[in-house]
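A single protein chain has been removed from this complex, and every other one stays in its place.
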Amino acid sequence: MITTLLYSMTGLLLFAMGLFTLFIHSHPLRKILAVNVMSTGVFLIMVATAYKPMPLGNIDPVPHAMVLTGIVVSVSVTALALLLACRVQETSNLDLLERKKQARIPEESRR
Amino acid sequence: MNPFQLASPTWMISPIILPLIAGLLCFLLNRRTFAIALAAAVANLLAVCFLTYQLLLFGPMRCHMGGWQPPLGITLRSDGPAVLMLLMTAVTGLAITVYARGYFSHRILNLRQATQHQEQQRYFWPLWMLLLAGLNGLFLSNDIFNLYVTLEIIAIAAASLAALSGKPASQLASFRYLLVSLLGSLTYLLGVVFLYRSCGILDLDILQHHVANGPGIRAALALMSIGLLLKTALVPLHFWLPPTHANALAPVSVILSGLVVKGSFYLLFRLWFEIFTQLITPSALNFMGTLGAVAILWGAVQAMRQHRLKLMVAYSTVSQLGYLFIAFPLSRIDESIQVWSIVIFMALGHACAKSALFMVAGAVFLHLGHDRIKDLNGVRASLPIPVFAYGIAGVSLMGLPPSAGFIGKWLLLTSSLTSSQWWWALVIITGSLLAMIYVFRVMSRFFVIPEDYSVTTSAPLSPLLEWPALIMALISLFLGLAASWPMKILATGNTALTQVFPGGLP
Amino acid sequence: MKTEKKSIRRIRNRGKRLDAWQLLLLFLLLCLTTVLGTIIWTMPENTSGLTDAVARLQEQSGVESPVTAVLLNFRGYDTLLEVMVLLLAVIGAWSLAKAPFSGQAADTGPVQMGVVRLLVPLMFLVAAYLVWQGSHLAGGAFQGGAILGAAGVLLLVTELLFLPAIPALPLRIGLVFGPLLFVVIALFCLCLTGHLLGYPEQAAGGLILLIETACAISIGLTLASLFAGGHPEDDHPQSVNPTEHSDKEEWP
Amino acid sequence: MTPADLHTILHALTLSLVAGTPLFMAALACTPLQKTVARFLPWAALPAFLAAFTAPANVFVEVPWFFMGSRMGLDENGHIFLCLAAFVWFLASFSSRSLLKDDTKRARFLVFFLTAMAGNFGLILASDMLGYYLFFAVMSFAAYGLVIHKETATAAKAGRIYLTLVMIGEVALFTALIILAHNSGSLAIEDLRGISYHPLTLALLFIGFGVKIGALPLHSWMMPAYQAAPIPAAAALGGAMVNAGILGWLRFLPLGQTSCPTEALFFIVAGALAAVYGVLIGLSHNQAGALLGCSSISQMGLITVIFGLGLLSHEAGLAAAPVLIIYVVHHSLAKSSLFFAYDLAHRQGKTLSYLQMTAILLPALALAGLPLTSGAIAKTAFKDLTIGLGPTWYGLGTFFLPITAIGTTILMLHFMHVLKDNGKRSLPERAESRTIFSISFIAVAITLWLWPAARDSASHSLAGAKILQALWPVTAGSILFFVWRQIPFCNKELSTAQEKQPSFATLLPPIMQLLEEKEWQIPPHDNVNTSLHRLSPHLRRLEKIMGRWKIVGLSYLALCLYLVFLLL
Partner (left out) sequence: MNWEQWLLPAILLSSFIPGIIIFALPEERHRLRTVLNLCGSILKIVLILVMDTGIYFGYNFEIRLSLIPGVELLLNGDPLSALFATLSSVLWLLTTVYAIGYLEGSPNRSHFFGYFSLCVTVTIGIALAGNLITFLLFYELLTLTTYPLIIHRGTEKSLRAGRNYLIYAFSGGAVFLFAVVALQTIIGPTDFTGAGFSPSFIDTHATALALIFILLIIGVGVKAALVPLHGWLPQAMVAPAPVSALLHAVAVVKAGAFGIIRIVLDVYGPQNLLLLGVLPLLAAVASITILYGSIRALQQDDLKRRLAFSTISQVSYIALGISLVDQPLAVIGGLVHLVHQGLMKITLFFCAGNLAETLGIHRISEMDGVARRMPFTMAAFSVGALGMIGIPPTVGFVSKWYLGLGGLAAGNWWVVLILAVSSLLNACYFLPILIRAWFGKQQGPWPDELYSGRFETRFMLLIPPLVTAFIVIAAGAVANAQISPLAWVRFIVRKYGL
């Protein structure tokens, strides 16, 4: 019982920390990391859910499978986000662009 | 049981598998990607039509994946709302496929950047096909975790598509979109965890009957809802939508605005009104309604002030999504069923109309090389069909009869008045008026023909760019006239709906 | 002057101290965490989840590991879609840019070379083991694929392998192989048993292993491709002006 | 087809020809045939003559489909009025024929002339309210074209005044007819018998027909219009169209049915004032047409007085009706004759010969009631009427009538004076106008003597006392006239003093000023709606703020918390 709770609370905390970072920090890398931390938190809670104390018997494999799936998804998304961030960084300074984005009329493409 | 017989529920997988395979093939093969995609889109439409037929014949059905019964196995379910959403996706999808072909062909004509445009087209098809599969999966899925996976498929495909144009603005918007999607998905997943922890069940049918009245489930619902709200871009969480939709390539904008936001909304709505109905409190419904009202007004006001056509259309999406949420508080009276028809009509109407609008915007962009509203003068003369489509789609957005939007608004108004919540009616009416202003602000520009006007662009637009827009617009217009068909589909097997309309259905 | 100072101070303070908005944010976050924590705390812990259901049907799944059974049999559809997610990530990544390609030959030192020579085959071996082991213990396609991916990353990092330099078609075949096989088998099962992914009971184990192997290869390739960060040189359709890429050696 | 049917059809045909012929000719005048139309102009009045003499009295033809259900026919009065109108119009068209020889606006004149003629005949035939109103309106509006025909500034002004008053009259008449129709529940004029008249109705009728008659507050169009119109047209105006107003009163006022003494008093006072006022104002004019107009005002004042007397009581009404007819016949013949005299003088271009002057004196002094003239017969009838009404009204006949006679004498002598040196240049067709005048002269001289209805009054007027009574005002008037001629300052050119007529066009400017550009309009704006335009930067800023991550975070968390709170 207490094990589950401990893991769950840690997971929740990780989720909250990730959330905070995501909202506060503007650097794309930090944001991506924050999302990763969040997902880790969620997975942690999930794994904790799978843990069943002895009287009930075995661990629950379904959350395990879910976590596995989640991790894969998370990896994919992280990779894509990183690439996107790189592309954005390459073409222009992200911060600057974000600040100026609304001010000027962005052009979809120049012909 | 023979999976190929008429009554077999296994047919349900075809709208998922067909685009999936098409997506894989599109990625694998270099040539004939359009042919593959078109075949898939057509096949998808046929499959969905078949599902509709099946639904009308045999009522709602469930398909157990791998033959495993719930609670362990994953179930697909086809019922009225799902089939209607599938139909919407299939029809719009076919139009998008055709339109995208025209769009890319036109752009490739521009030799200077032909390579880049070819690349865009090359990756567009697999992404779009997989997105289609994801959407169909979302509409059919009956498993709360499987829904998460479909949401992710949609998110990744959509974000990639949004970044496809390769311009910094679109990439930035897409990055943000990806983050928001992730945040939404994770919040949803957290909710799923809470739910699983409380019930230990993932299948929606079983959940519906086993919803225990615990705080865990309520928290789960809240978390899942917020996650989906974020993906649906309800004001105040809409910030990502306009830049993403406006900066993407035109076919992508159509996909994002017409279909993708509907996916998450559909899920949210289903959770609230099918699964967790007992948990819903009036104040929560009112809260959603209020957010919807704010969205209607805010989106419309923002749309009115935009200087670019695509941004205006994007903000109009923000506004139109609000209508879907107004339906929430109105459900209370009618035992949450009539509300389905409202939402379905609003969603269908909006999907068609918005697709048409973005298609027109794309055509105009290709024609003029920009989409600044104040310089749109005289487009009518050179692009009569898109302008016509714009007008008709605008009618639907404004909710004028006989469009689907009108039917939706009519139902909304009726519900709000029968339940004596007239203030929602005021919001709805105001929203339509604001829509009129922003639609016609552009429309009037189209109609001005300057003295020295001459068609300056090089290439004439291909009919592939013009006709899908018109057809979508016409569908949105005449869907209202054929409103009894969606009603019939919606009501199939839904006993509650027949109770709401005691006089019998048309 | 005053405003200047203010702005300077603001700039200096940025990142160090939280402004009012951020404090409010923190406060709300704490509230939410507390509420959710309390809910977790008070949640009754009496459900056994799907443990029993899995245990009951374990026999028919064709594999011994319950996790693999869930992953590839009971909820194989999830996994199918998940593989698609990975593929989507690659397509998305490829759509963004061409993979960075220095055009320089690898300047590998002897130590590095040695390590790679040692590690990569080992990793392949481990991966194969993990996939095989997946049917009765922890492990499976993802784990195996991850190791494979790591091997690919190693090769990429040491610039021994230029992913961009691989002709696109084989690469694409490799990437699609797993998912496509998965789908084909799923459809095959549909024809056999009437259910998508409804493996015939006796062939379940074999089919699952087949899928896992294929997927592991594709996943490994996928991860490596993601790391490479873009599409290969020649991955576009009817090239307008096909550029001959320099013939660098692909394998040491 | 029985003979009776045939008879009816013939009757209907005759009646429709009466108004139809002029209308048809008016239509023809729009075509290149106008010259022919001009030549055959007098023939337009012939069917009216025919009808007046042949049509059976009190046989009505129902024309249910026409307008709102029409009834046509002639009653006793109708015969007289139609005959009179036909005569005057015949002479007028005869006279205008030569006028039109080389008039560039011939077609227009023809159209208006013939339309007015049709209107005048038609209203006499109409025996339902709306038919009367229809033809009355047609006549009134067509007459405007005659008034303004010369297109001079004075003509335009006269036209404006005429039109304003006609419009007021039309509206008043419309209102009155609606009330009458409502009260009687039918459109037939016979059904008006026995219904009660609201004073308002009487007032509206007074205004409605009073305009045409020139009753006192509504008289101001007469002088300028008679002066401005071409003389034949003026003759028609003064000799025939005026009668339409009288016929209107005769038909619509409850004469001989109910007694309404108060309103009667109003009629009498207004008439008496007009009788005097016409003379007084006439002395300030020295244009023949205007003078005849003033004389009409005065004479119509007397007719108004007769109407007033008739309204006093049931019996009075019965007694007044024949008197009215006599007076109308007298006046209309005399007045038209004077107009033709004016025409003669106008065309002759040199001073009139004494024979001519004497001949003209007859109709002129007939108006004043010279013995042995038709005027004497009419005045005798009038006097007999007042005597019949008792002592209250006795003074009217013995005292007031002579005074007006004096006035009229002065006026008429003034007219003769003006006429004497009116013509400046010689116009062709003098002979024709001489013929016309002769015909009208003969008509004035003999009609009332030969007319059976007036036989009583005629024989009365031949009594010696009556002759004396009639003679002295004329004599006095003549003396006064010559005295007046000797007073130098009286002969100054006064005629240029035009009356100010308050027309609606001048009344309205204040209202217009009040409403000027007060209309609510959405202010023009170019691109975005105004208010939005102003708000736009703020909206943009707000939207931008909402897009900041920390704000997004805040709203995300707030929504999350709130939803959890709401659902828990």
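What to note about this one:
For clarity, chains are labelled A, B, C and D in written order, and residue numbers in each chain start from 1.
By definition in this document, contacts are C-beta pairs under 8 Å (C-beta built on N, C-alpha and C of every residue); 3 or more make two chains touch, one makes a residue touch a chain.
Just so it is clear, the model here is predicted, and its values are computed rather than measured.
Every shown chain that the unseen chain touches in the whole complex is listed here: B, D. Across the entire complex, the residue among D:163, D:192, D:311 or D:385 in touch with the chain not shown is D:163. Looking at B:247, B:306, B:355 or B:432, the residue that reaches the missing chain in the full complex is B:432. Of B:61, B:413 or B:465, it is B:413 that touches the chain left out of the display.
Interface with the hidden chain, as seen from subunit B, comprises residues 341, 378, 380-381, 384, 388, 391, 395, 398, 400-402, 407, 409-411, 413-414, 417-418, 422, 425-426, 429-430, 432-433, 436-437, 440, 443-444, 447-450, 480-484, 487, 501, 503, 505-506.
Where subunit D meets the chain that is not shown, the touching residues are 30, 64-70, 108, 130, 133-134, 137-138, 141, 145, 148, 151, 156, 159-160, 163, 167-168, 170-172, 174-175, 178-179, 181-182, 504-505, 508, 511-512, 515-516, 519-522, 524, 526.
Here is the rule we go by: only the chains that are shown with their structure count from here on.
Chain centroids computed from C-alpha atoms place B closest to the centre of all protein C-alpha atoms shown. Chain centres here are means of the Cα atoms, and by that rule the chain farthest away from subunit C is D.
Summarising the inter-chain contacts, the pair of chains with the most C-beta pairs in contact is B-C. Taking each chain's centre as the mean of its C-alpha atoms, subunit B lies 78 Å from subunit D.
The set of subunit C residues touching two or more other chains comprises 22, 25, 29, 32, 35-36, 40, 48-50, 54, 70, 75, 78, 82, 85, 88-89, 92, 96. Residues of subunit B in contact with at least two other chains: 72, 145, 149, 152, 156, 159-160, 163, 171, 183, 196-197, 200, 202, 215, 219. Listed in rising order, the residues of subunit D touching subunit A in the complex are 540, 543-544, 547, 549-550, 552-554, 556-557. Subunit D makes touch with subunit B in their complex at residues 527-529, 532, 535-536, 539-540, 543, 546-547, 551-552, 555-556, 559-560, 562-564, 566-568.
By the touch criterion stated above, subunit C contacts subunit D in their complex at residues 21-22, 24-25, 28-29, 31-32, 35-36.
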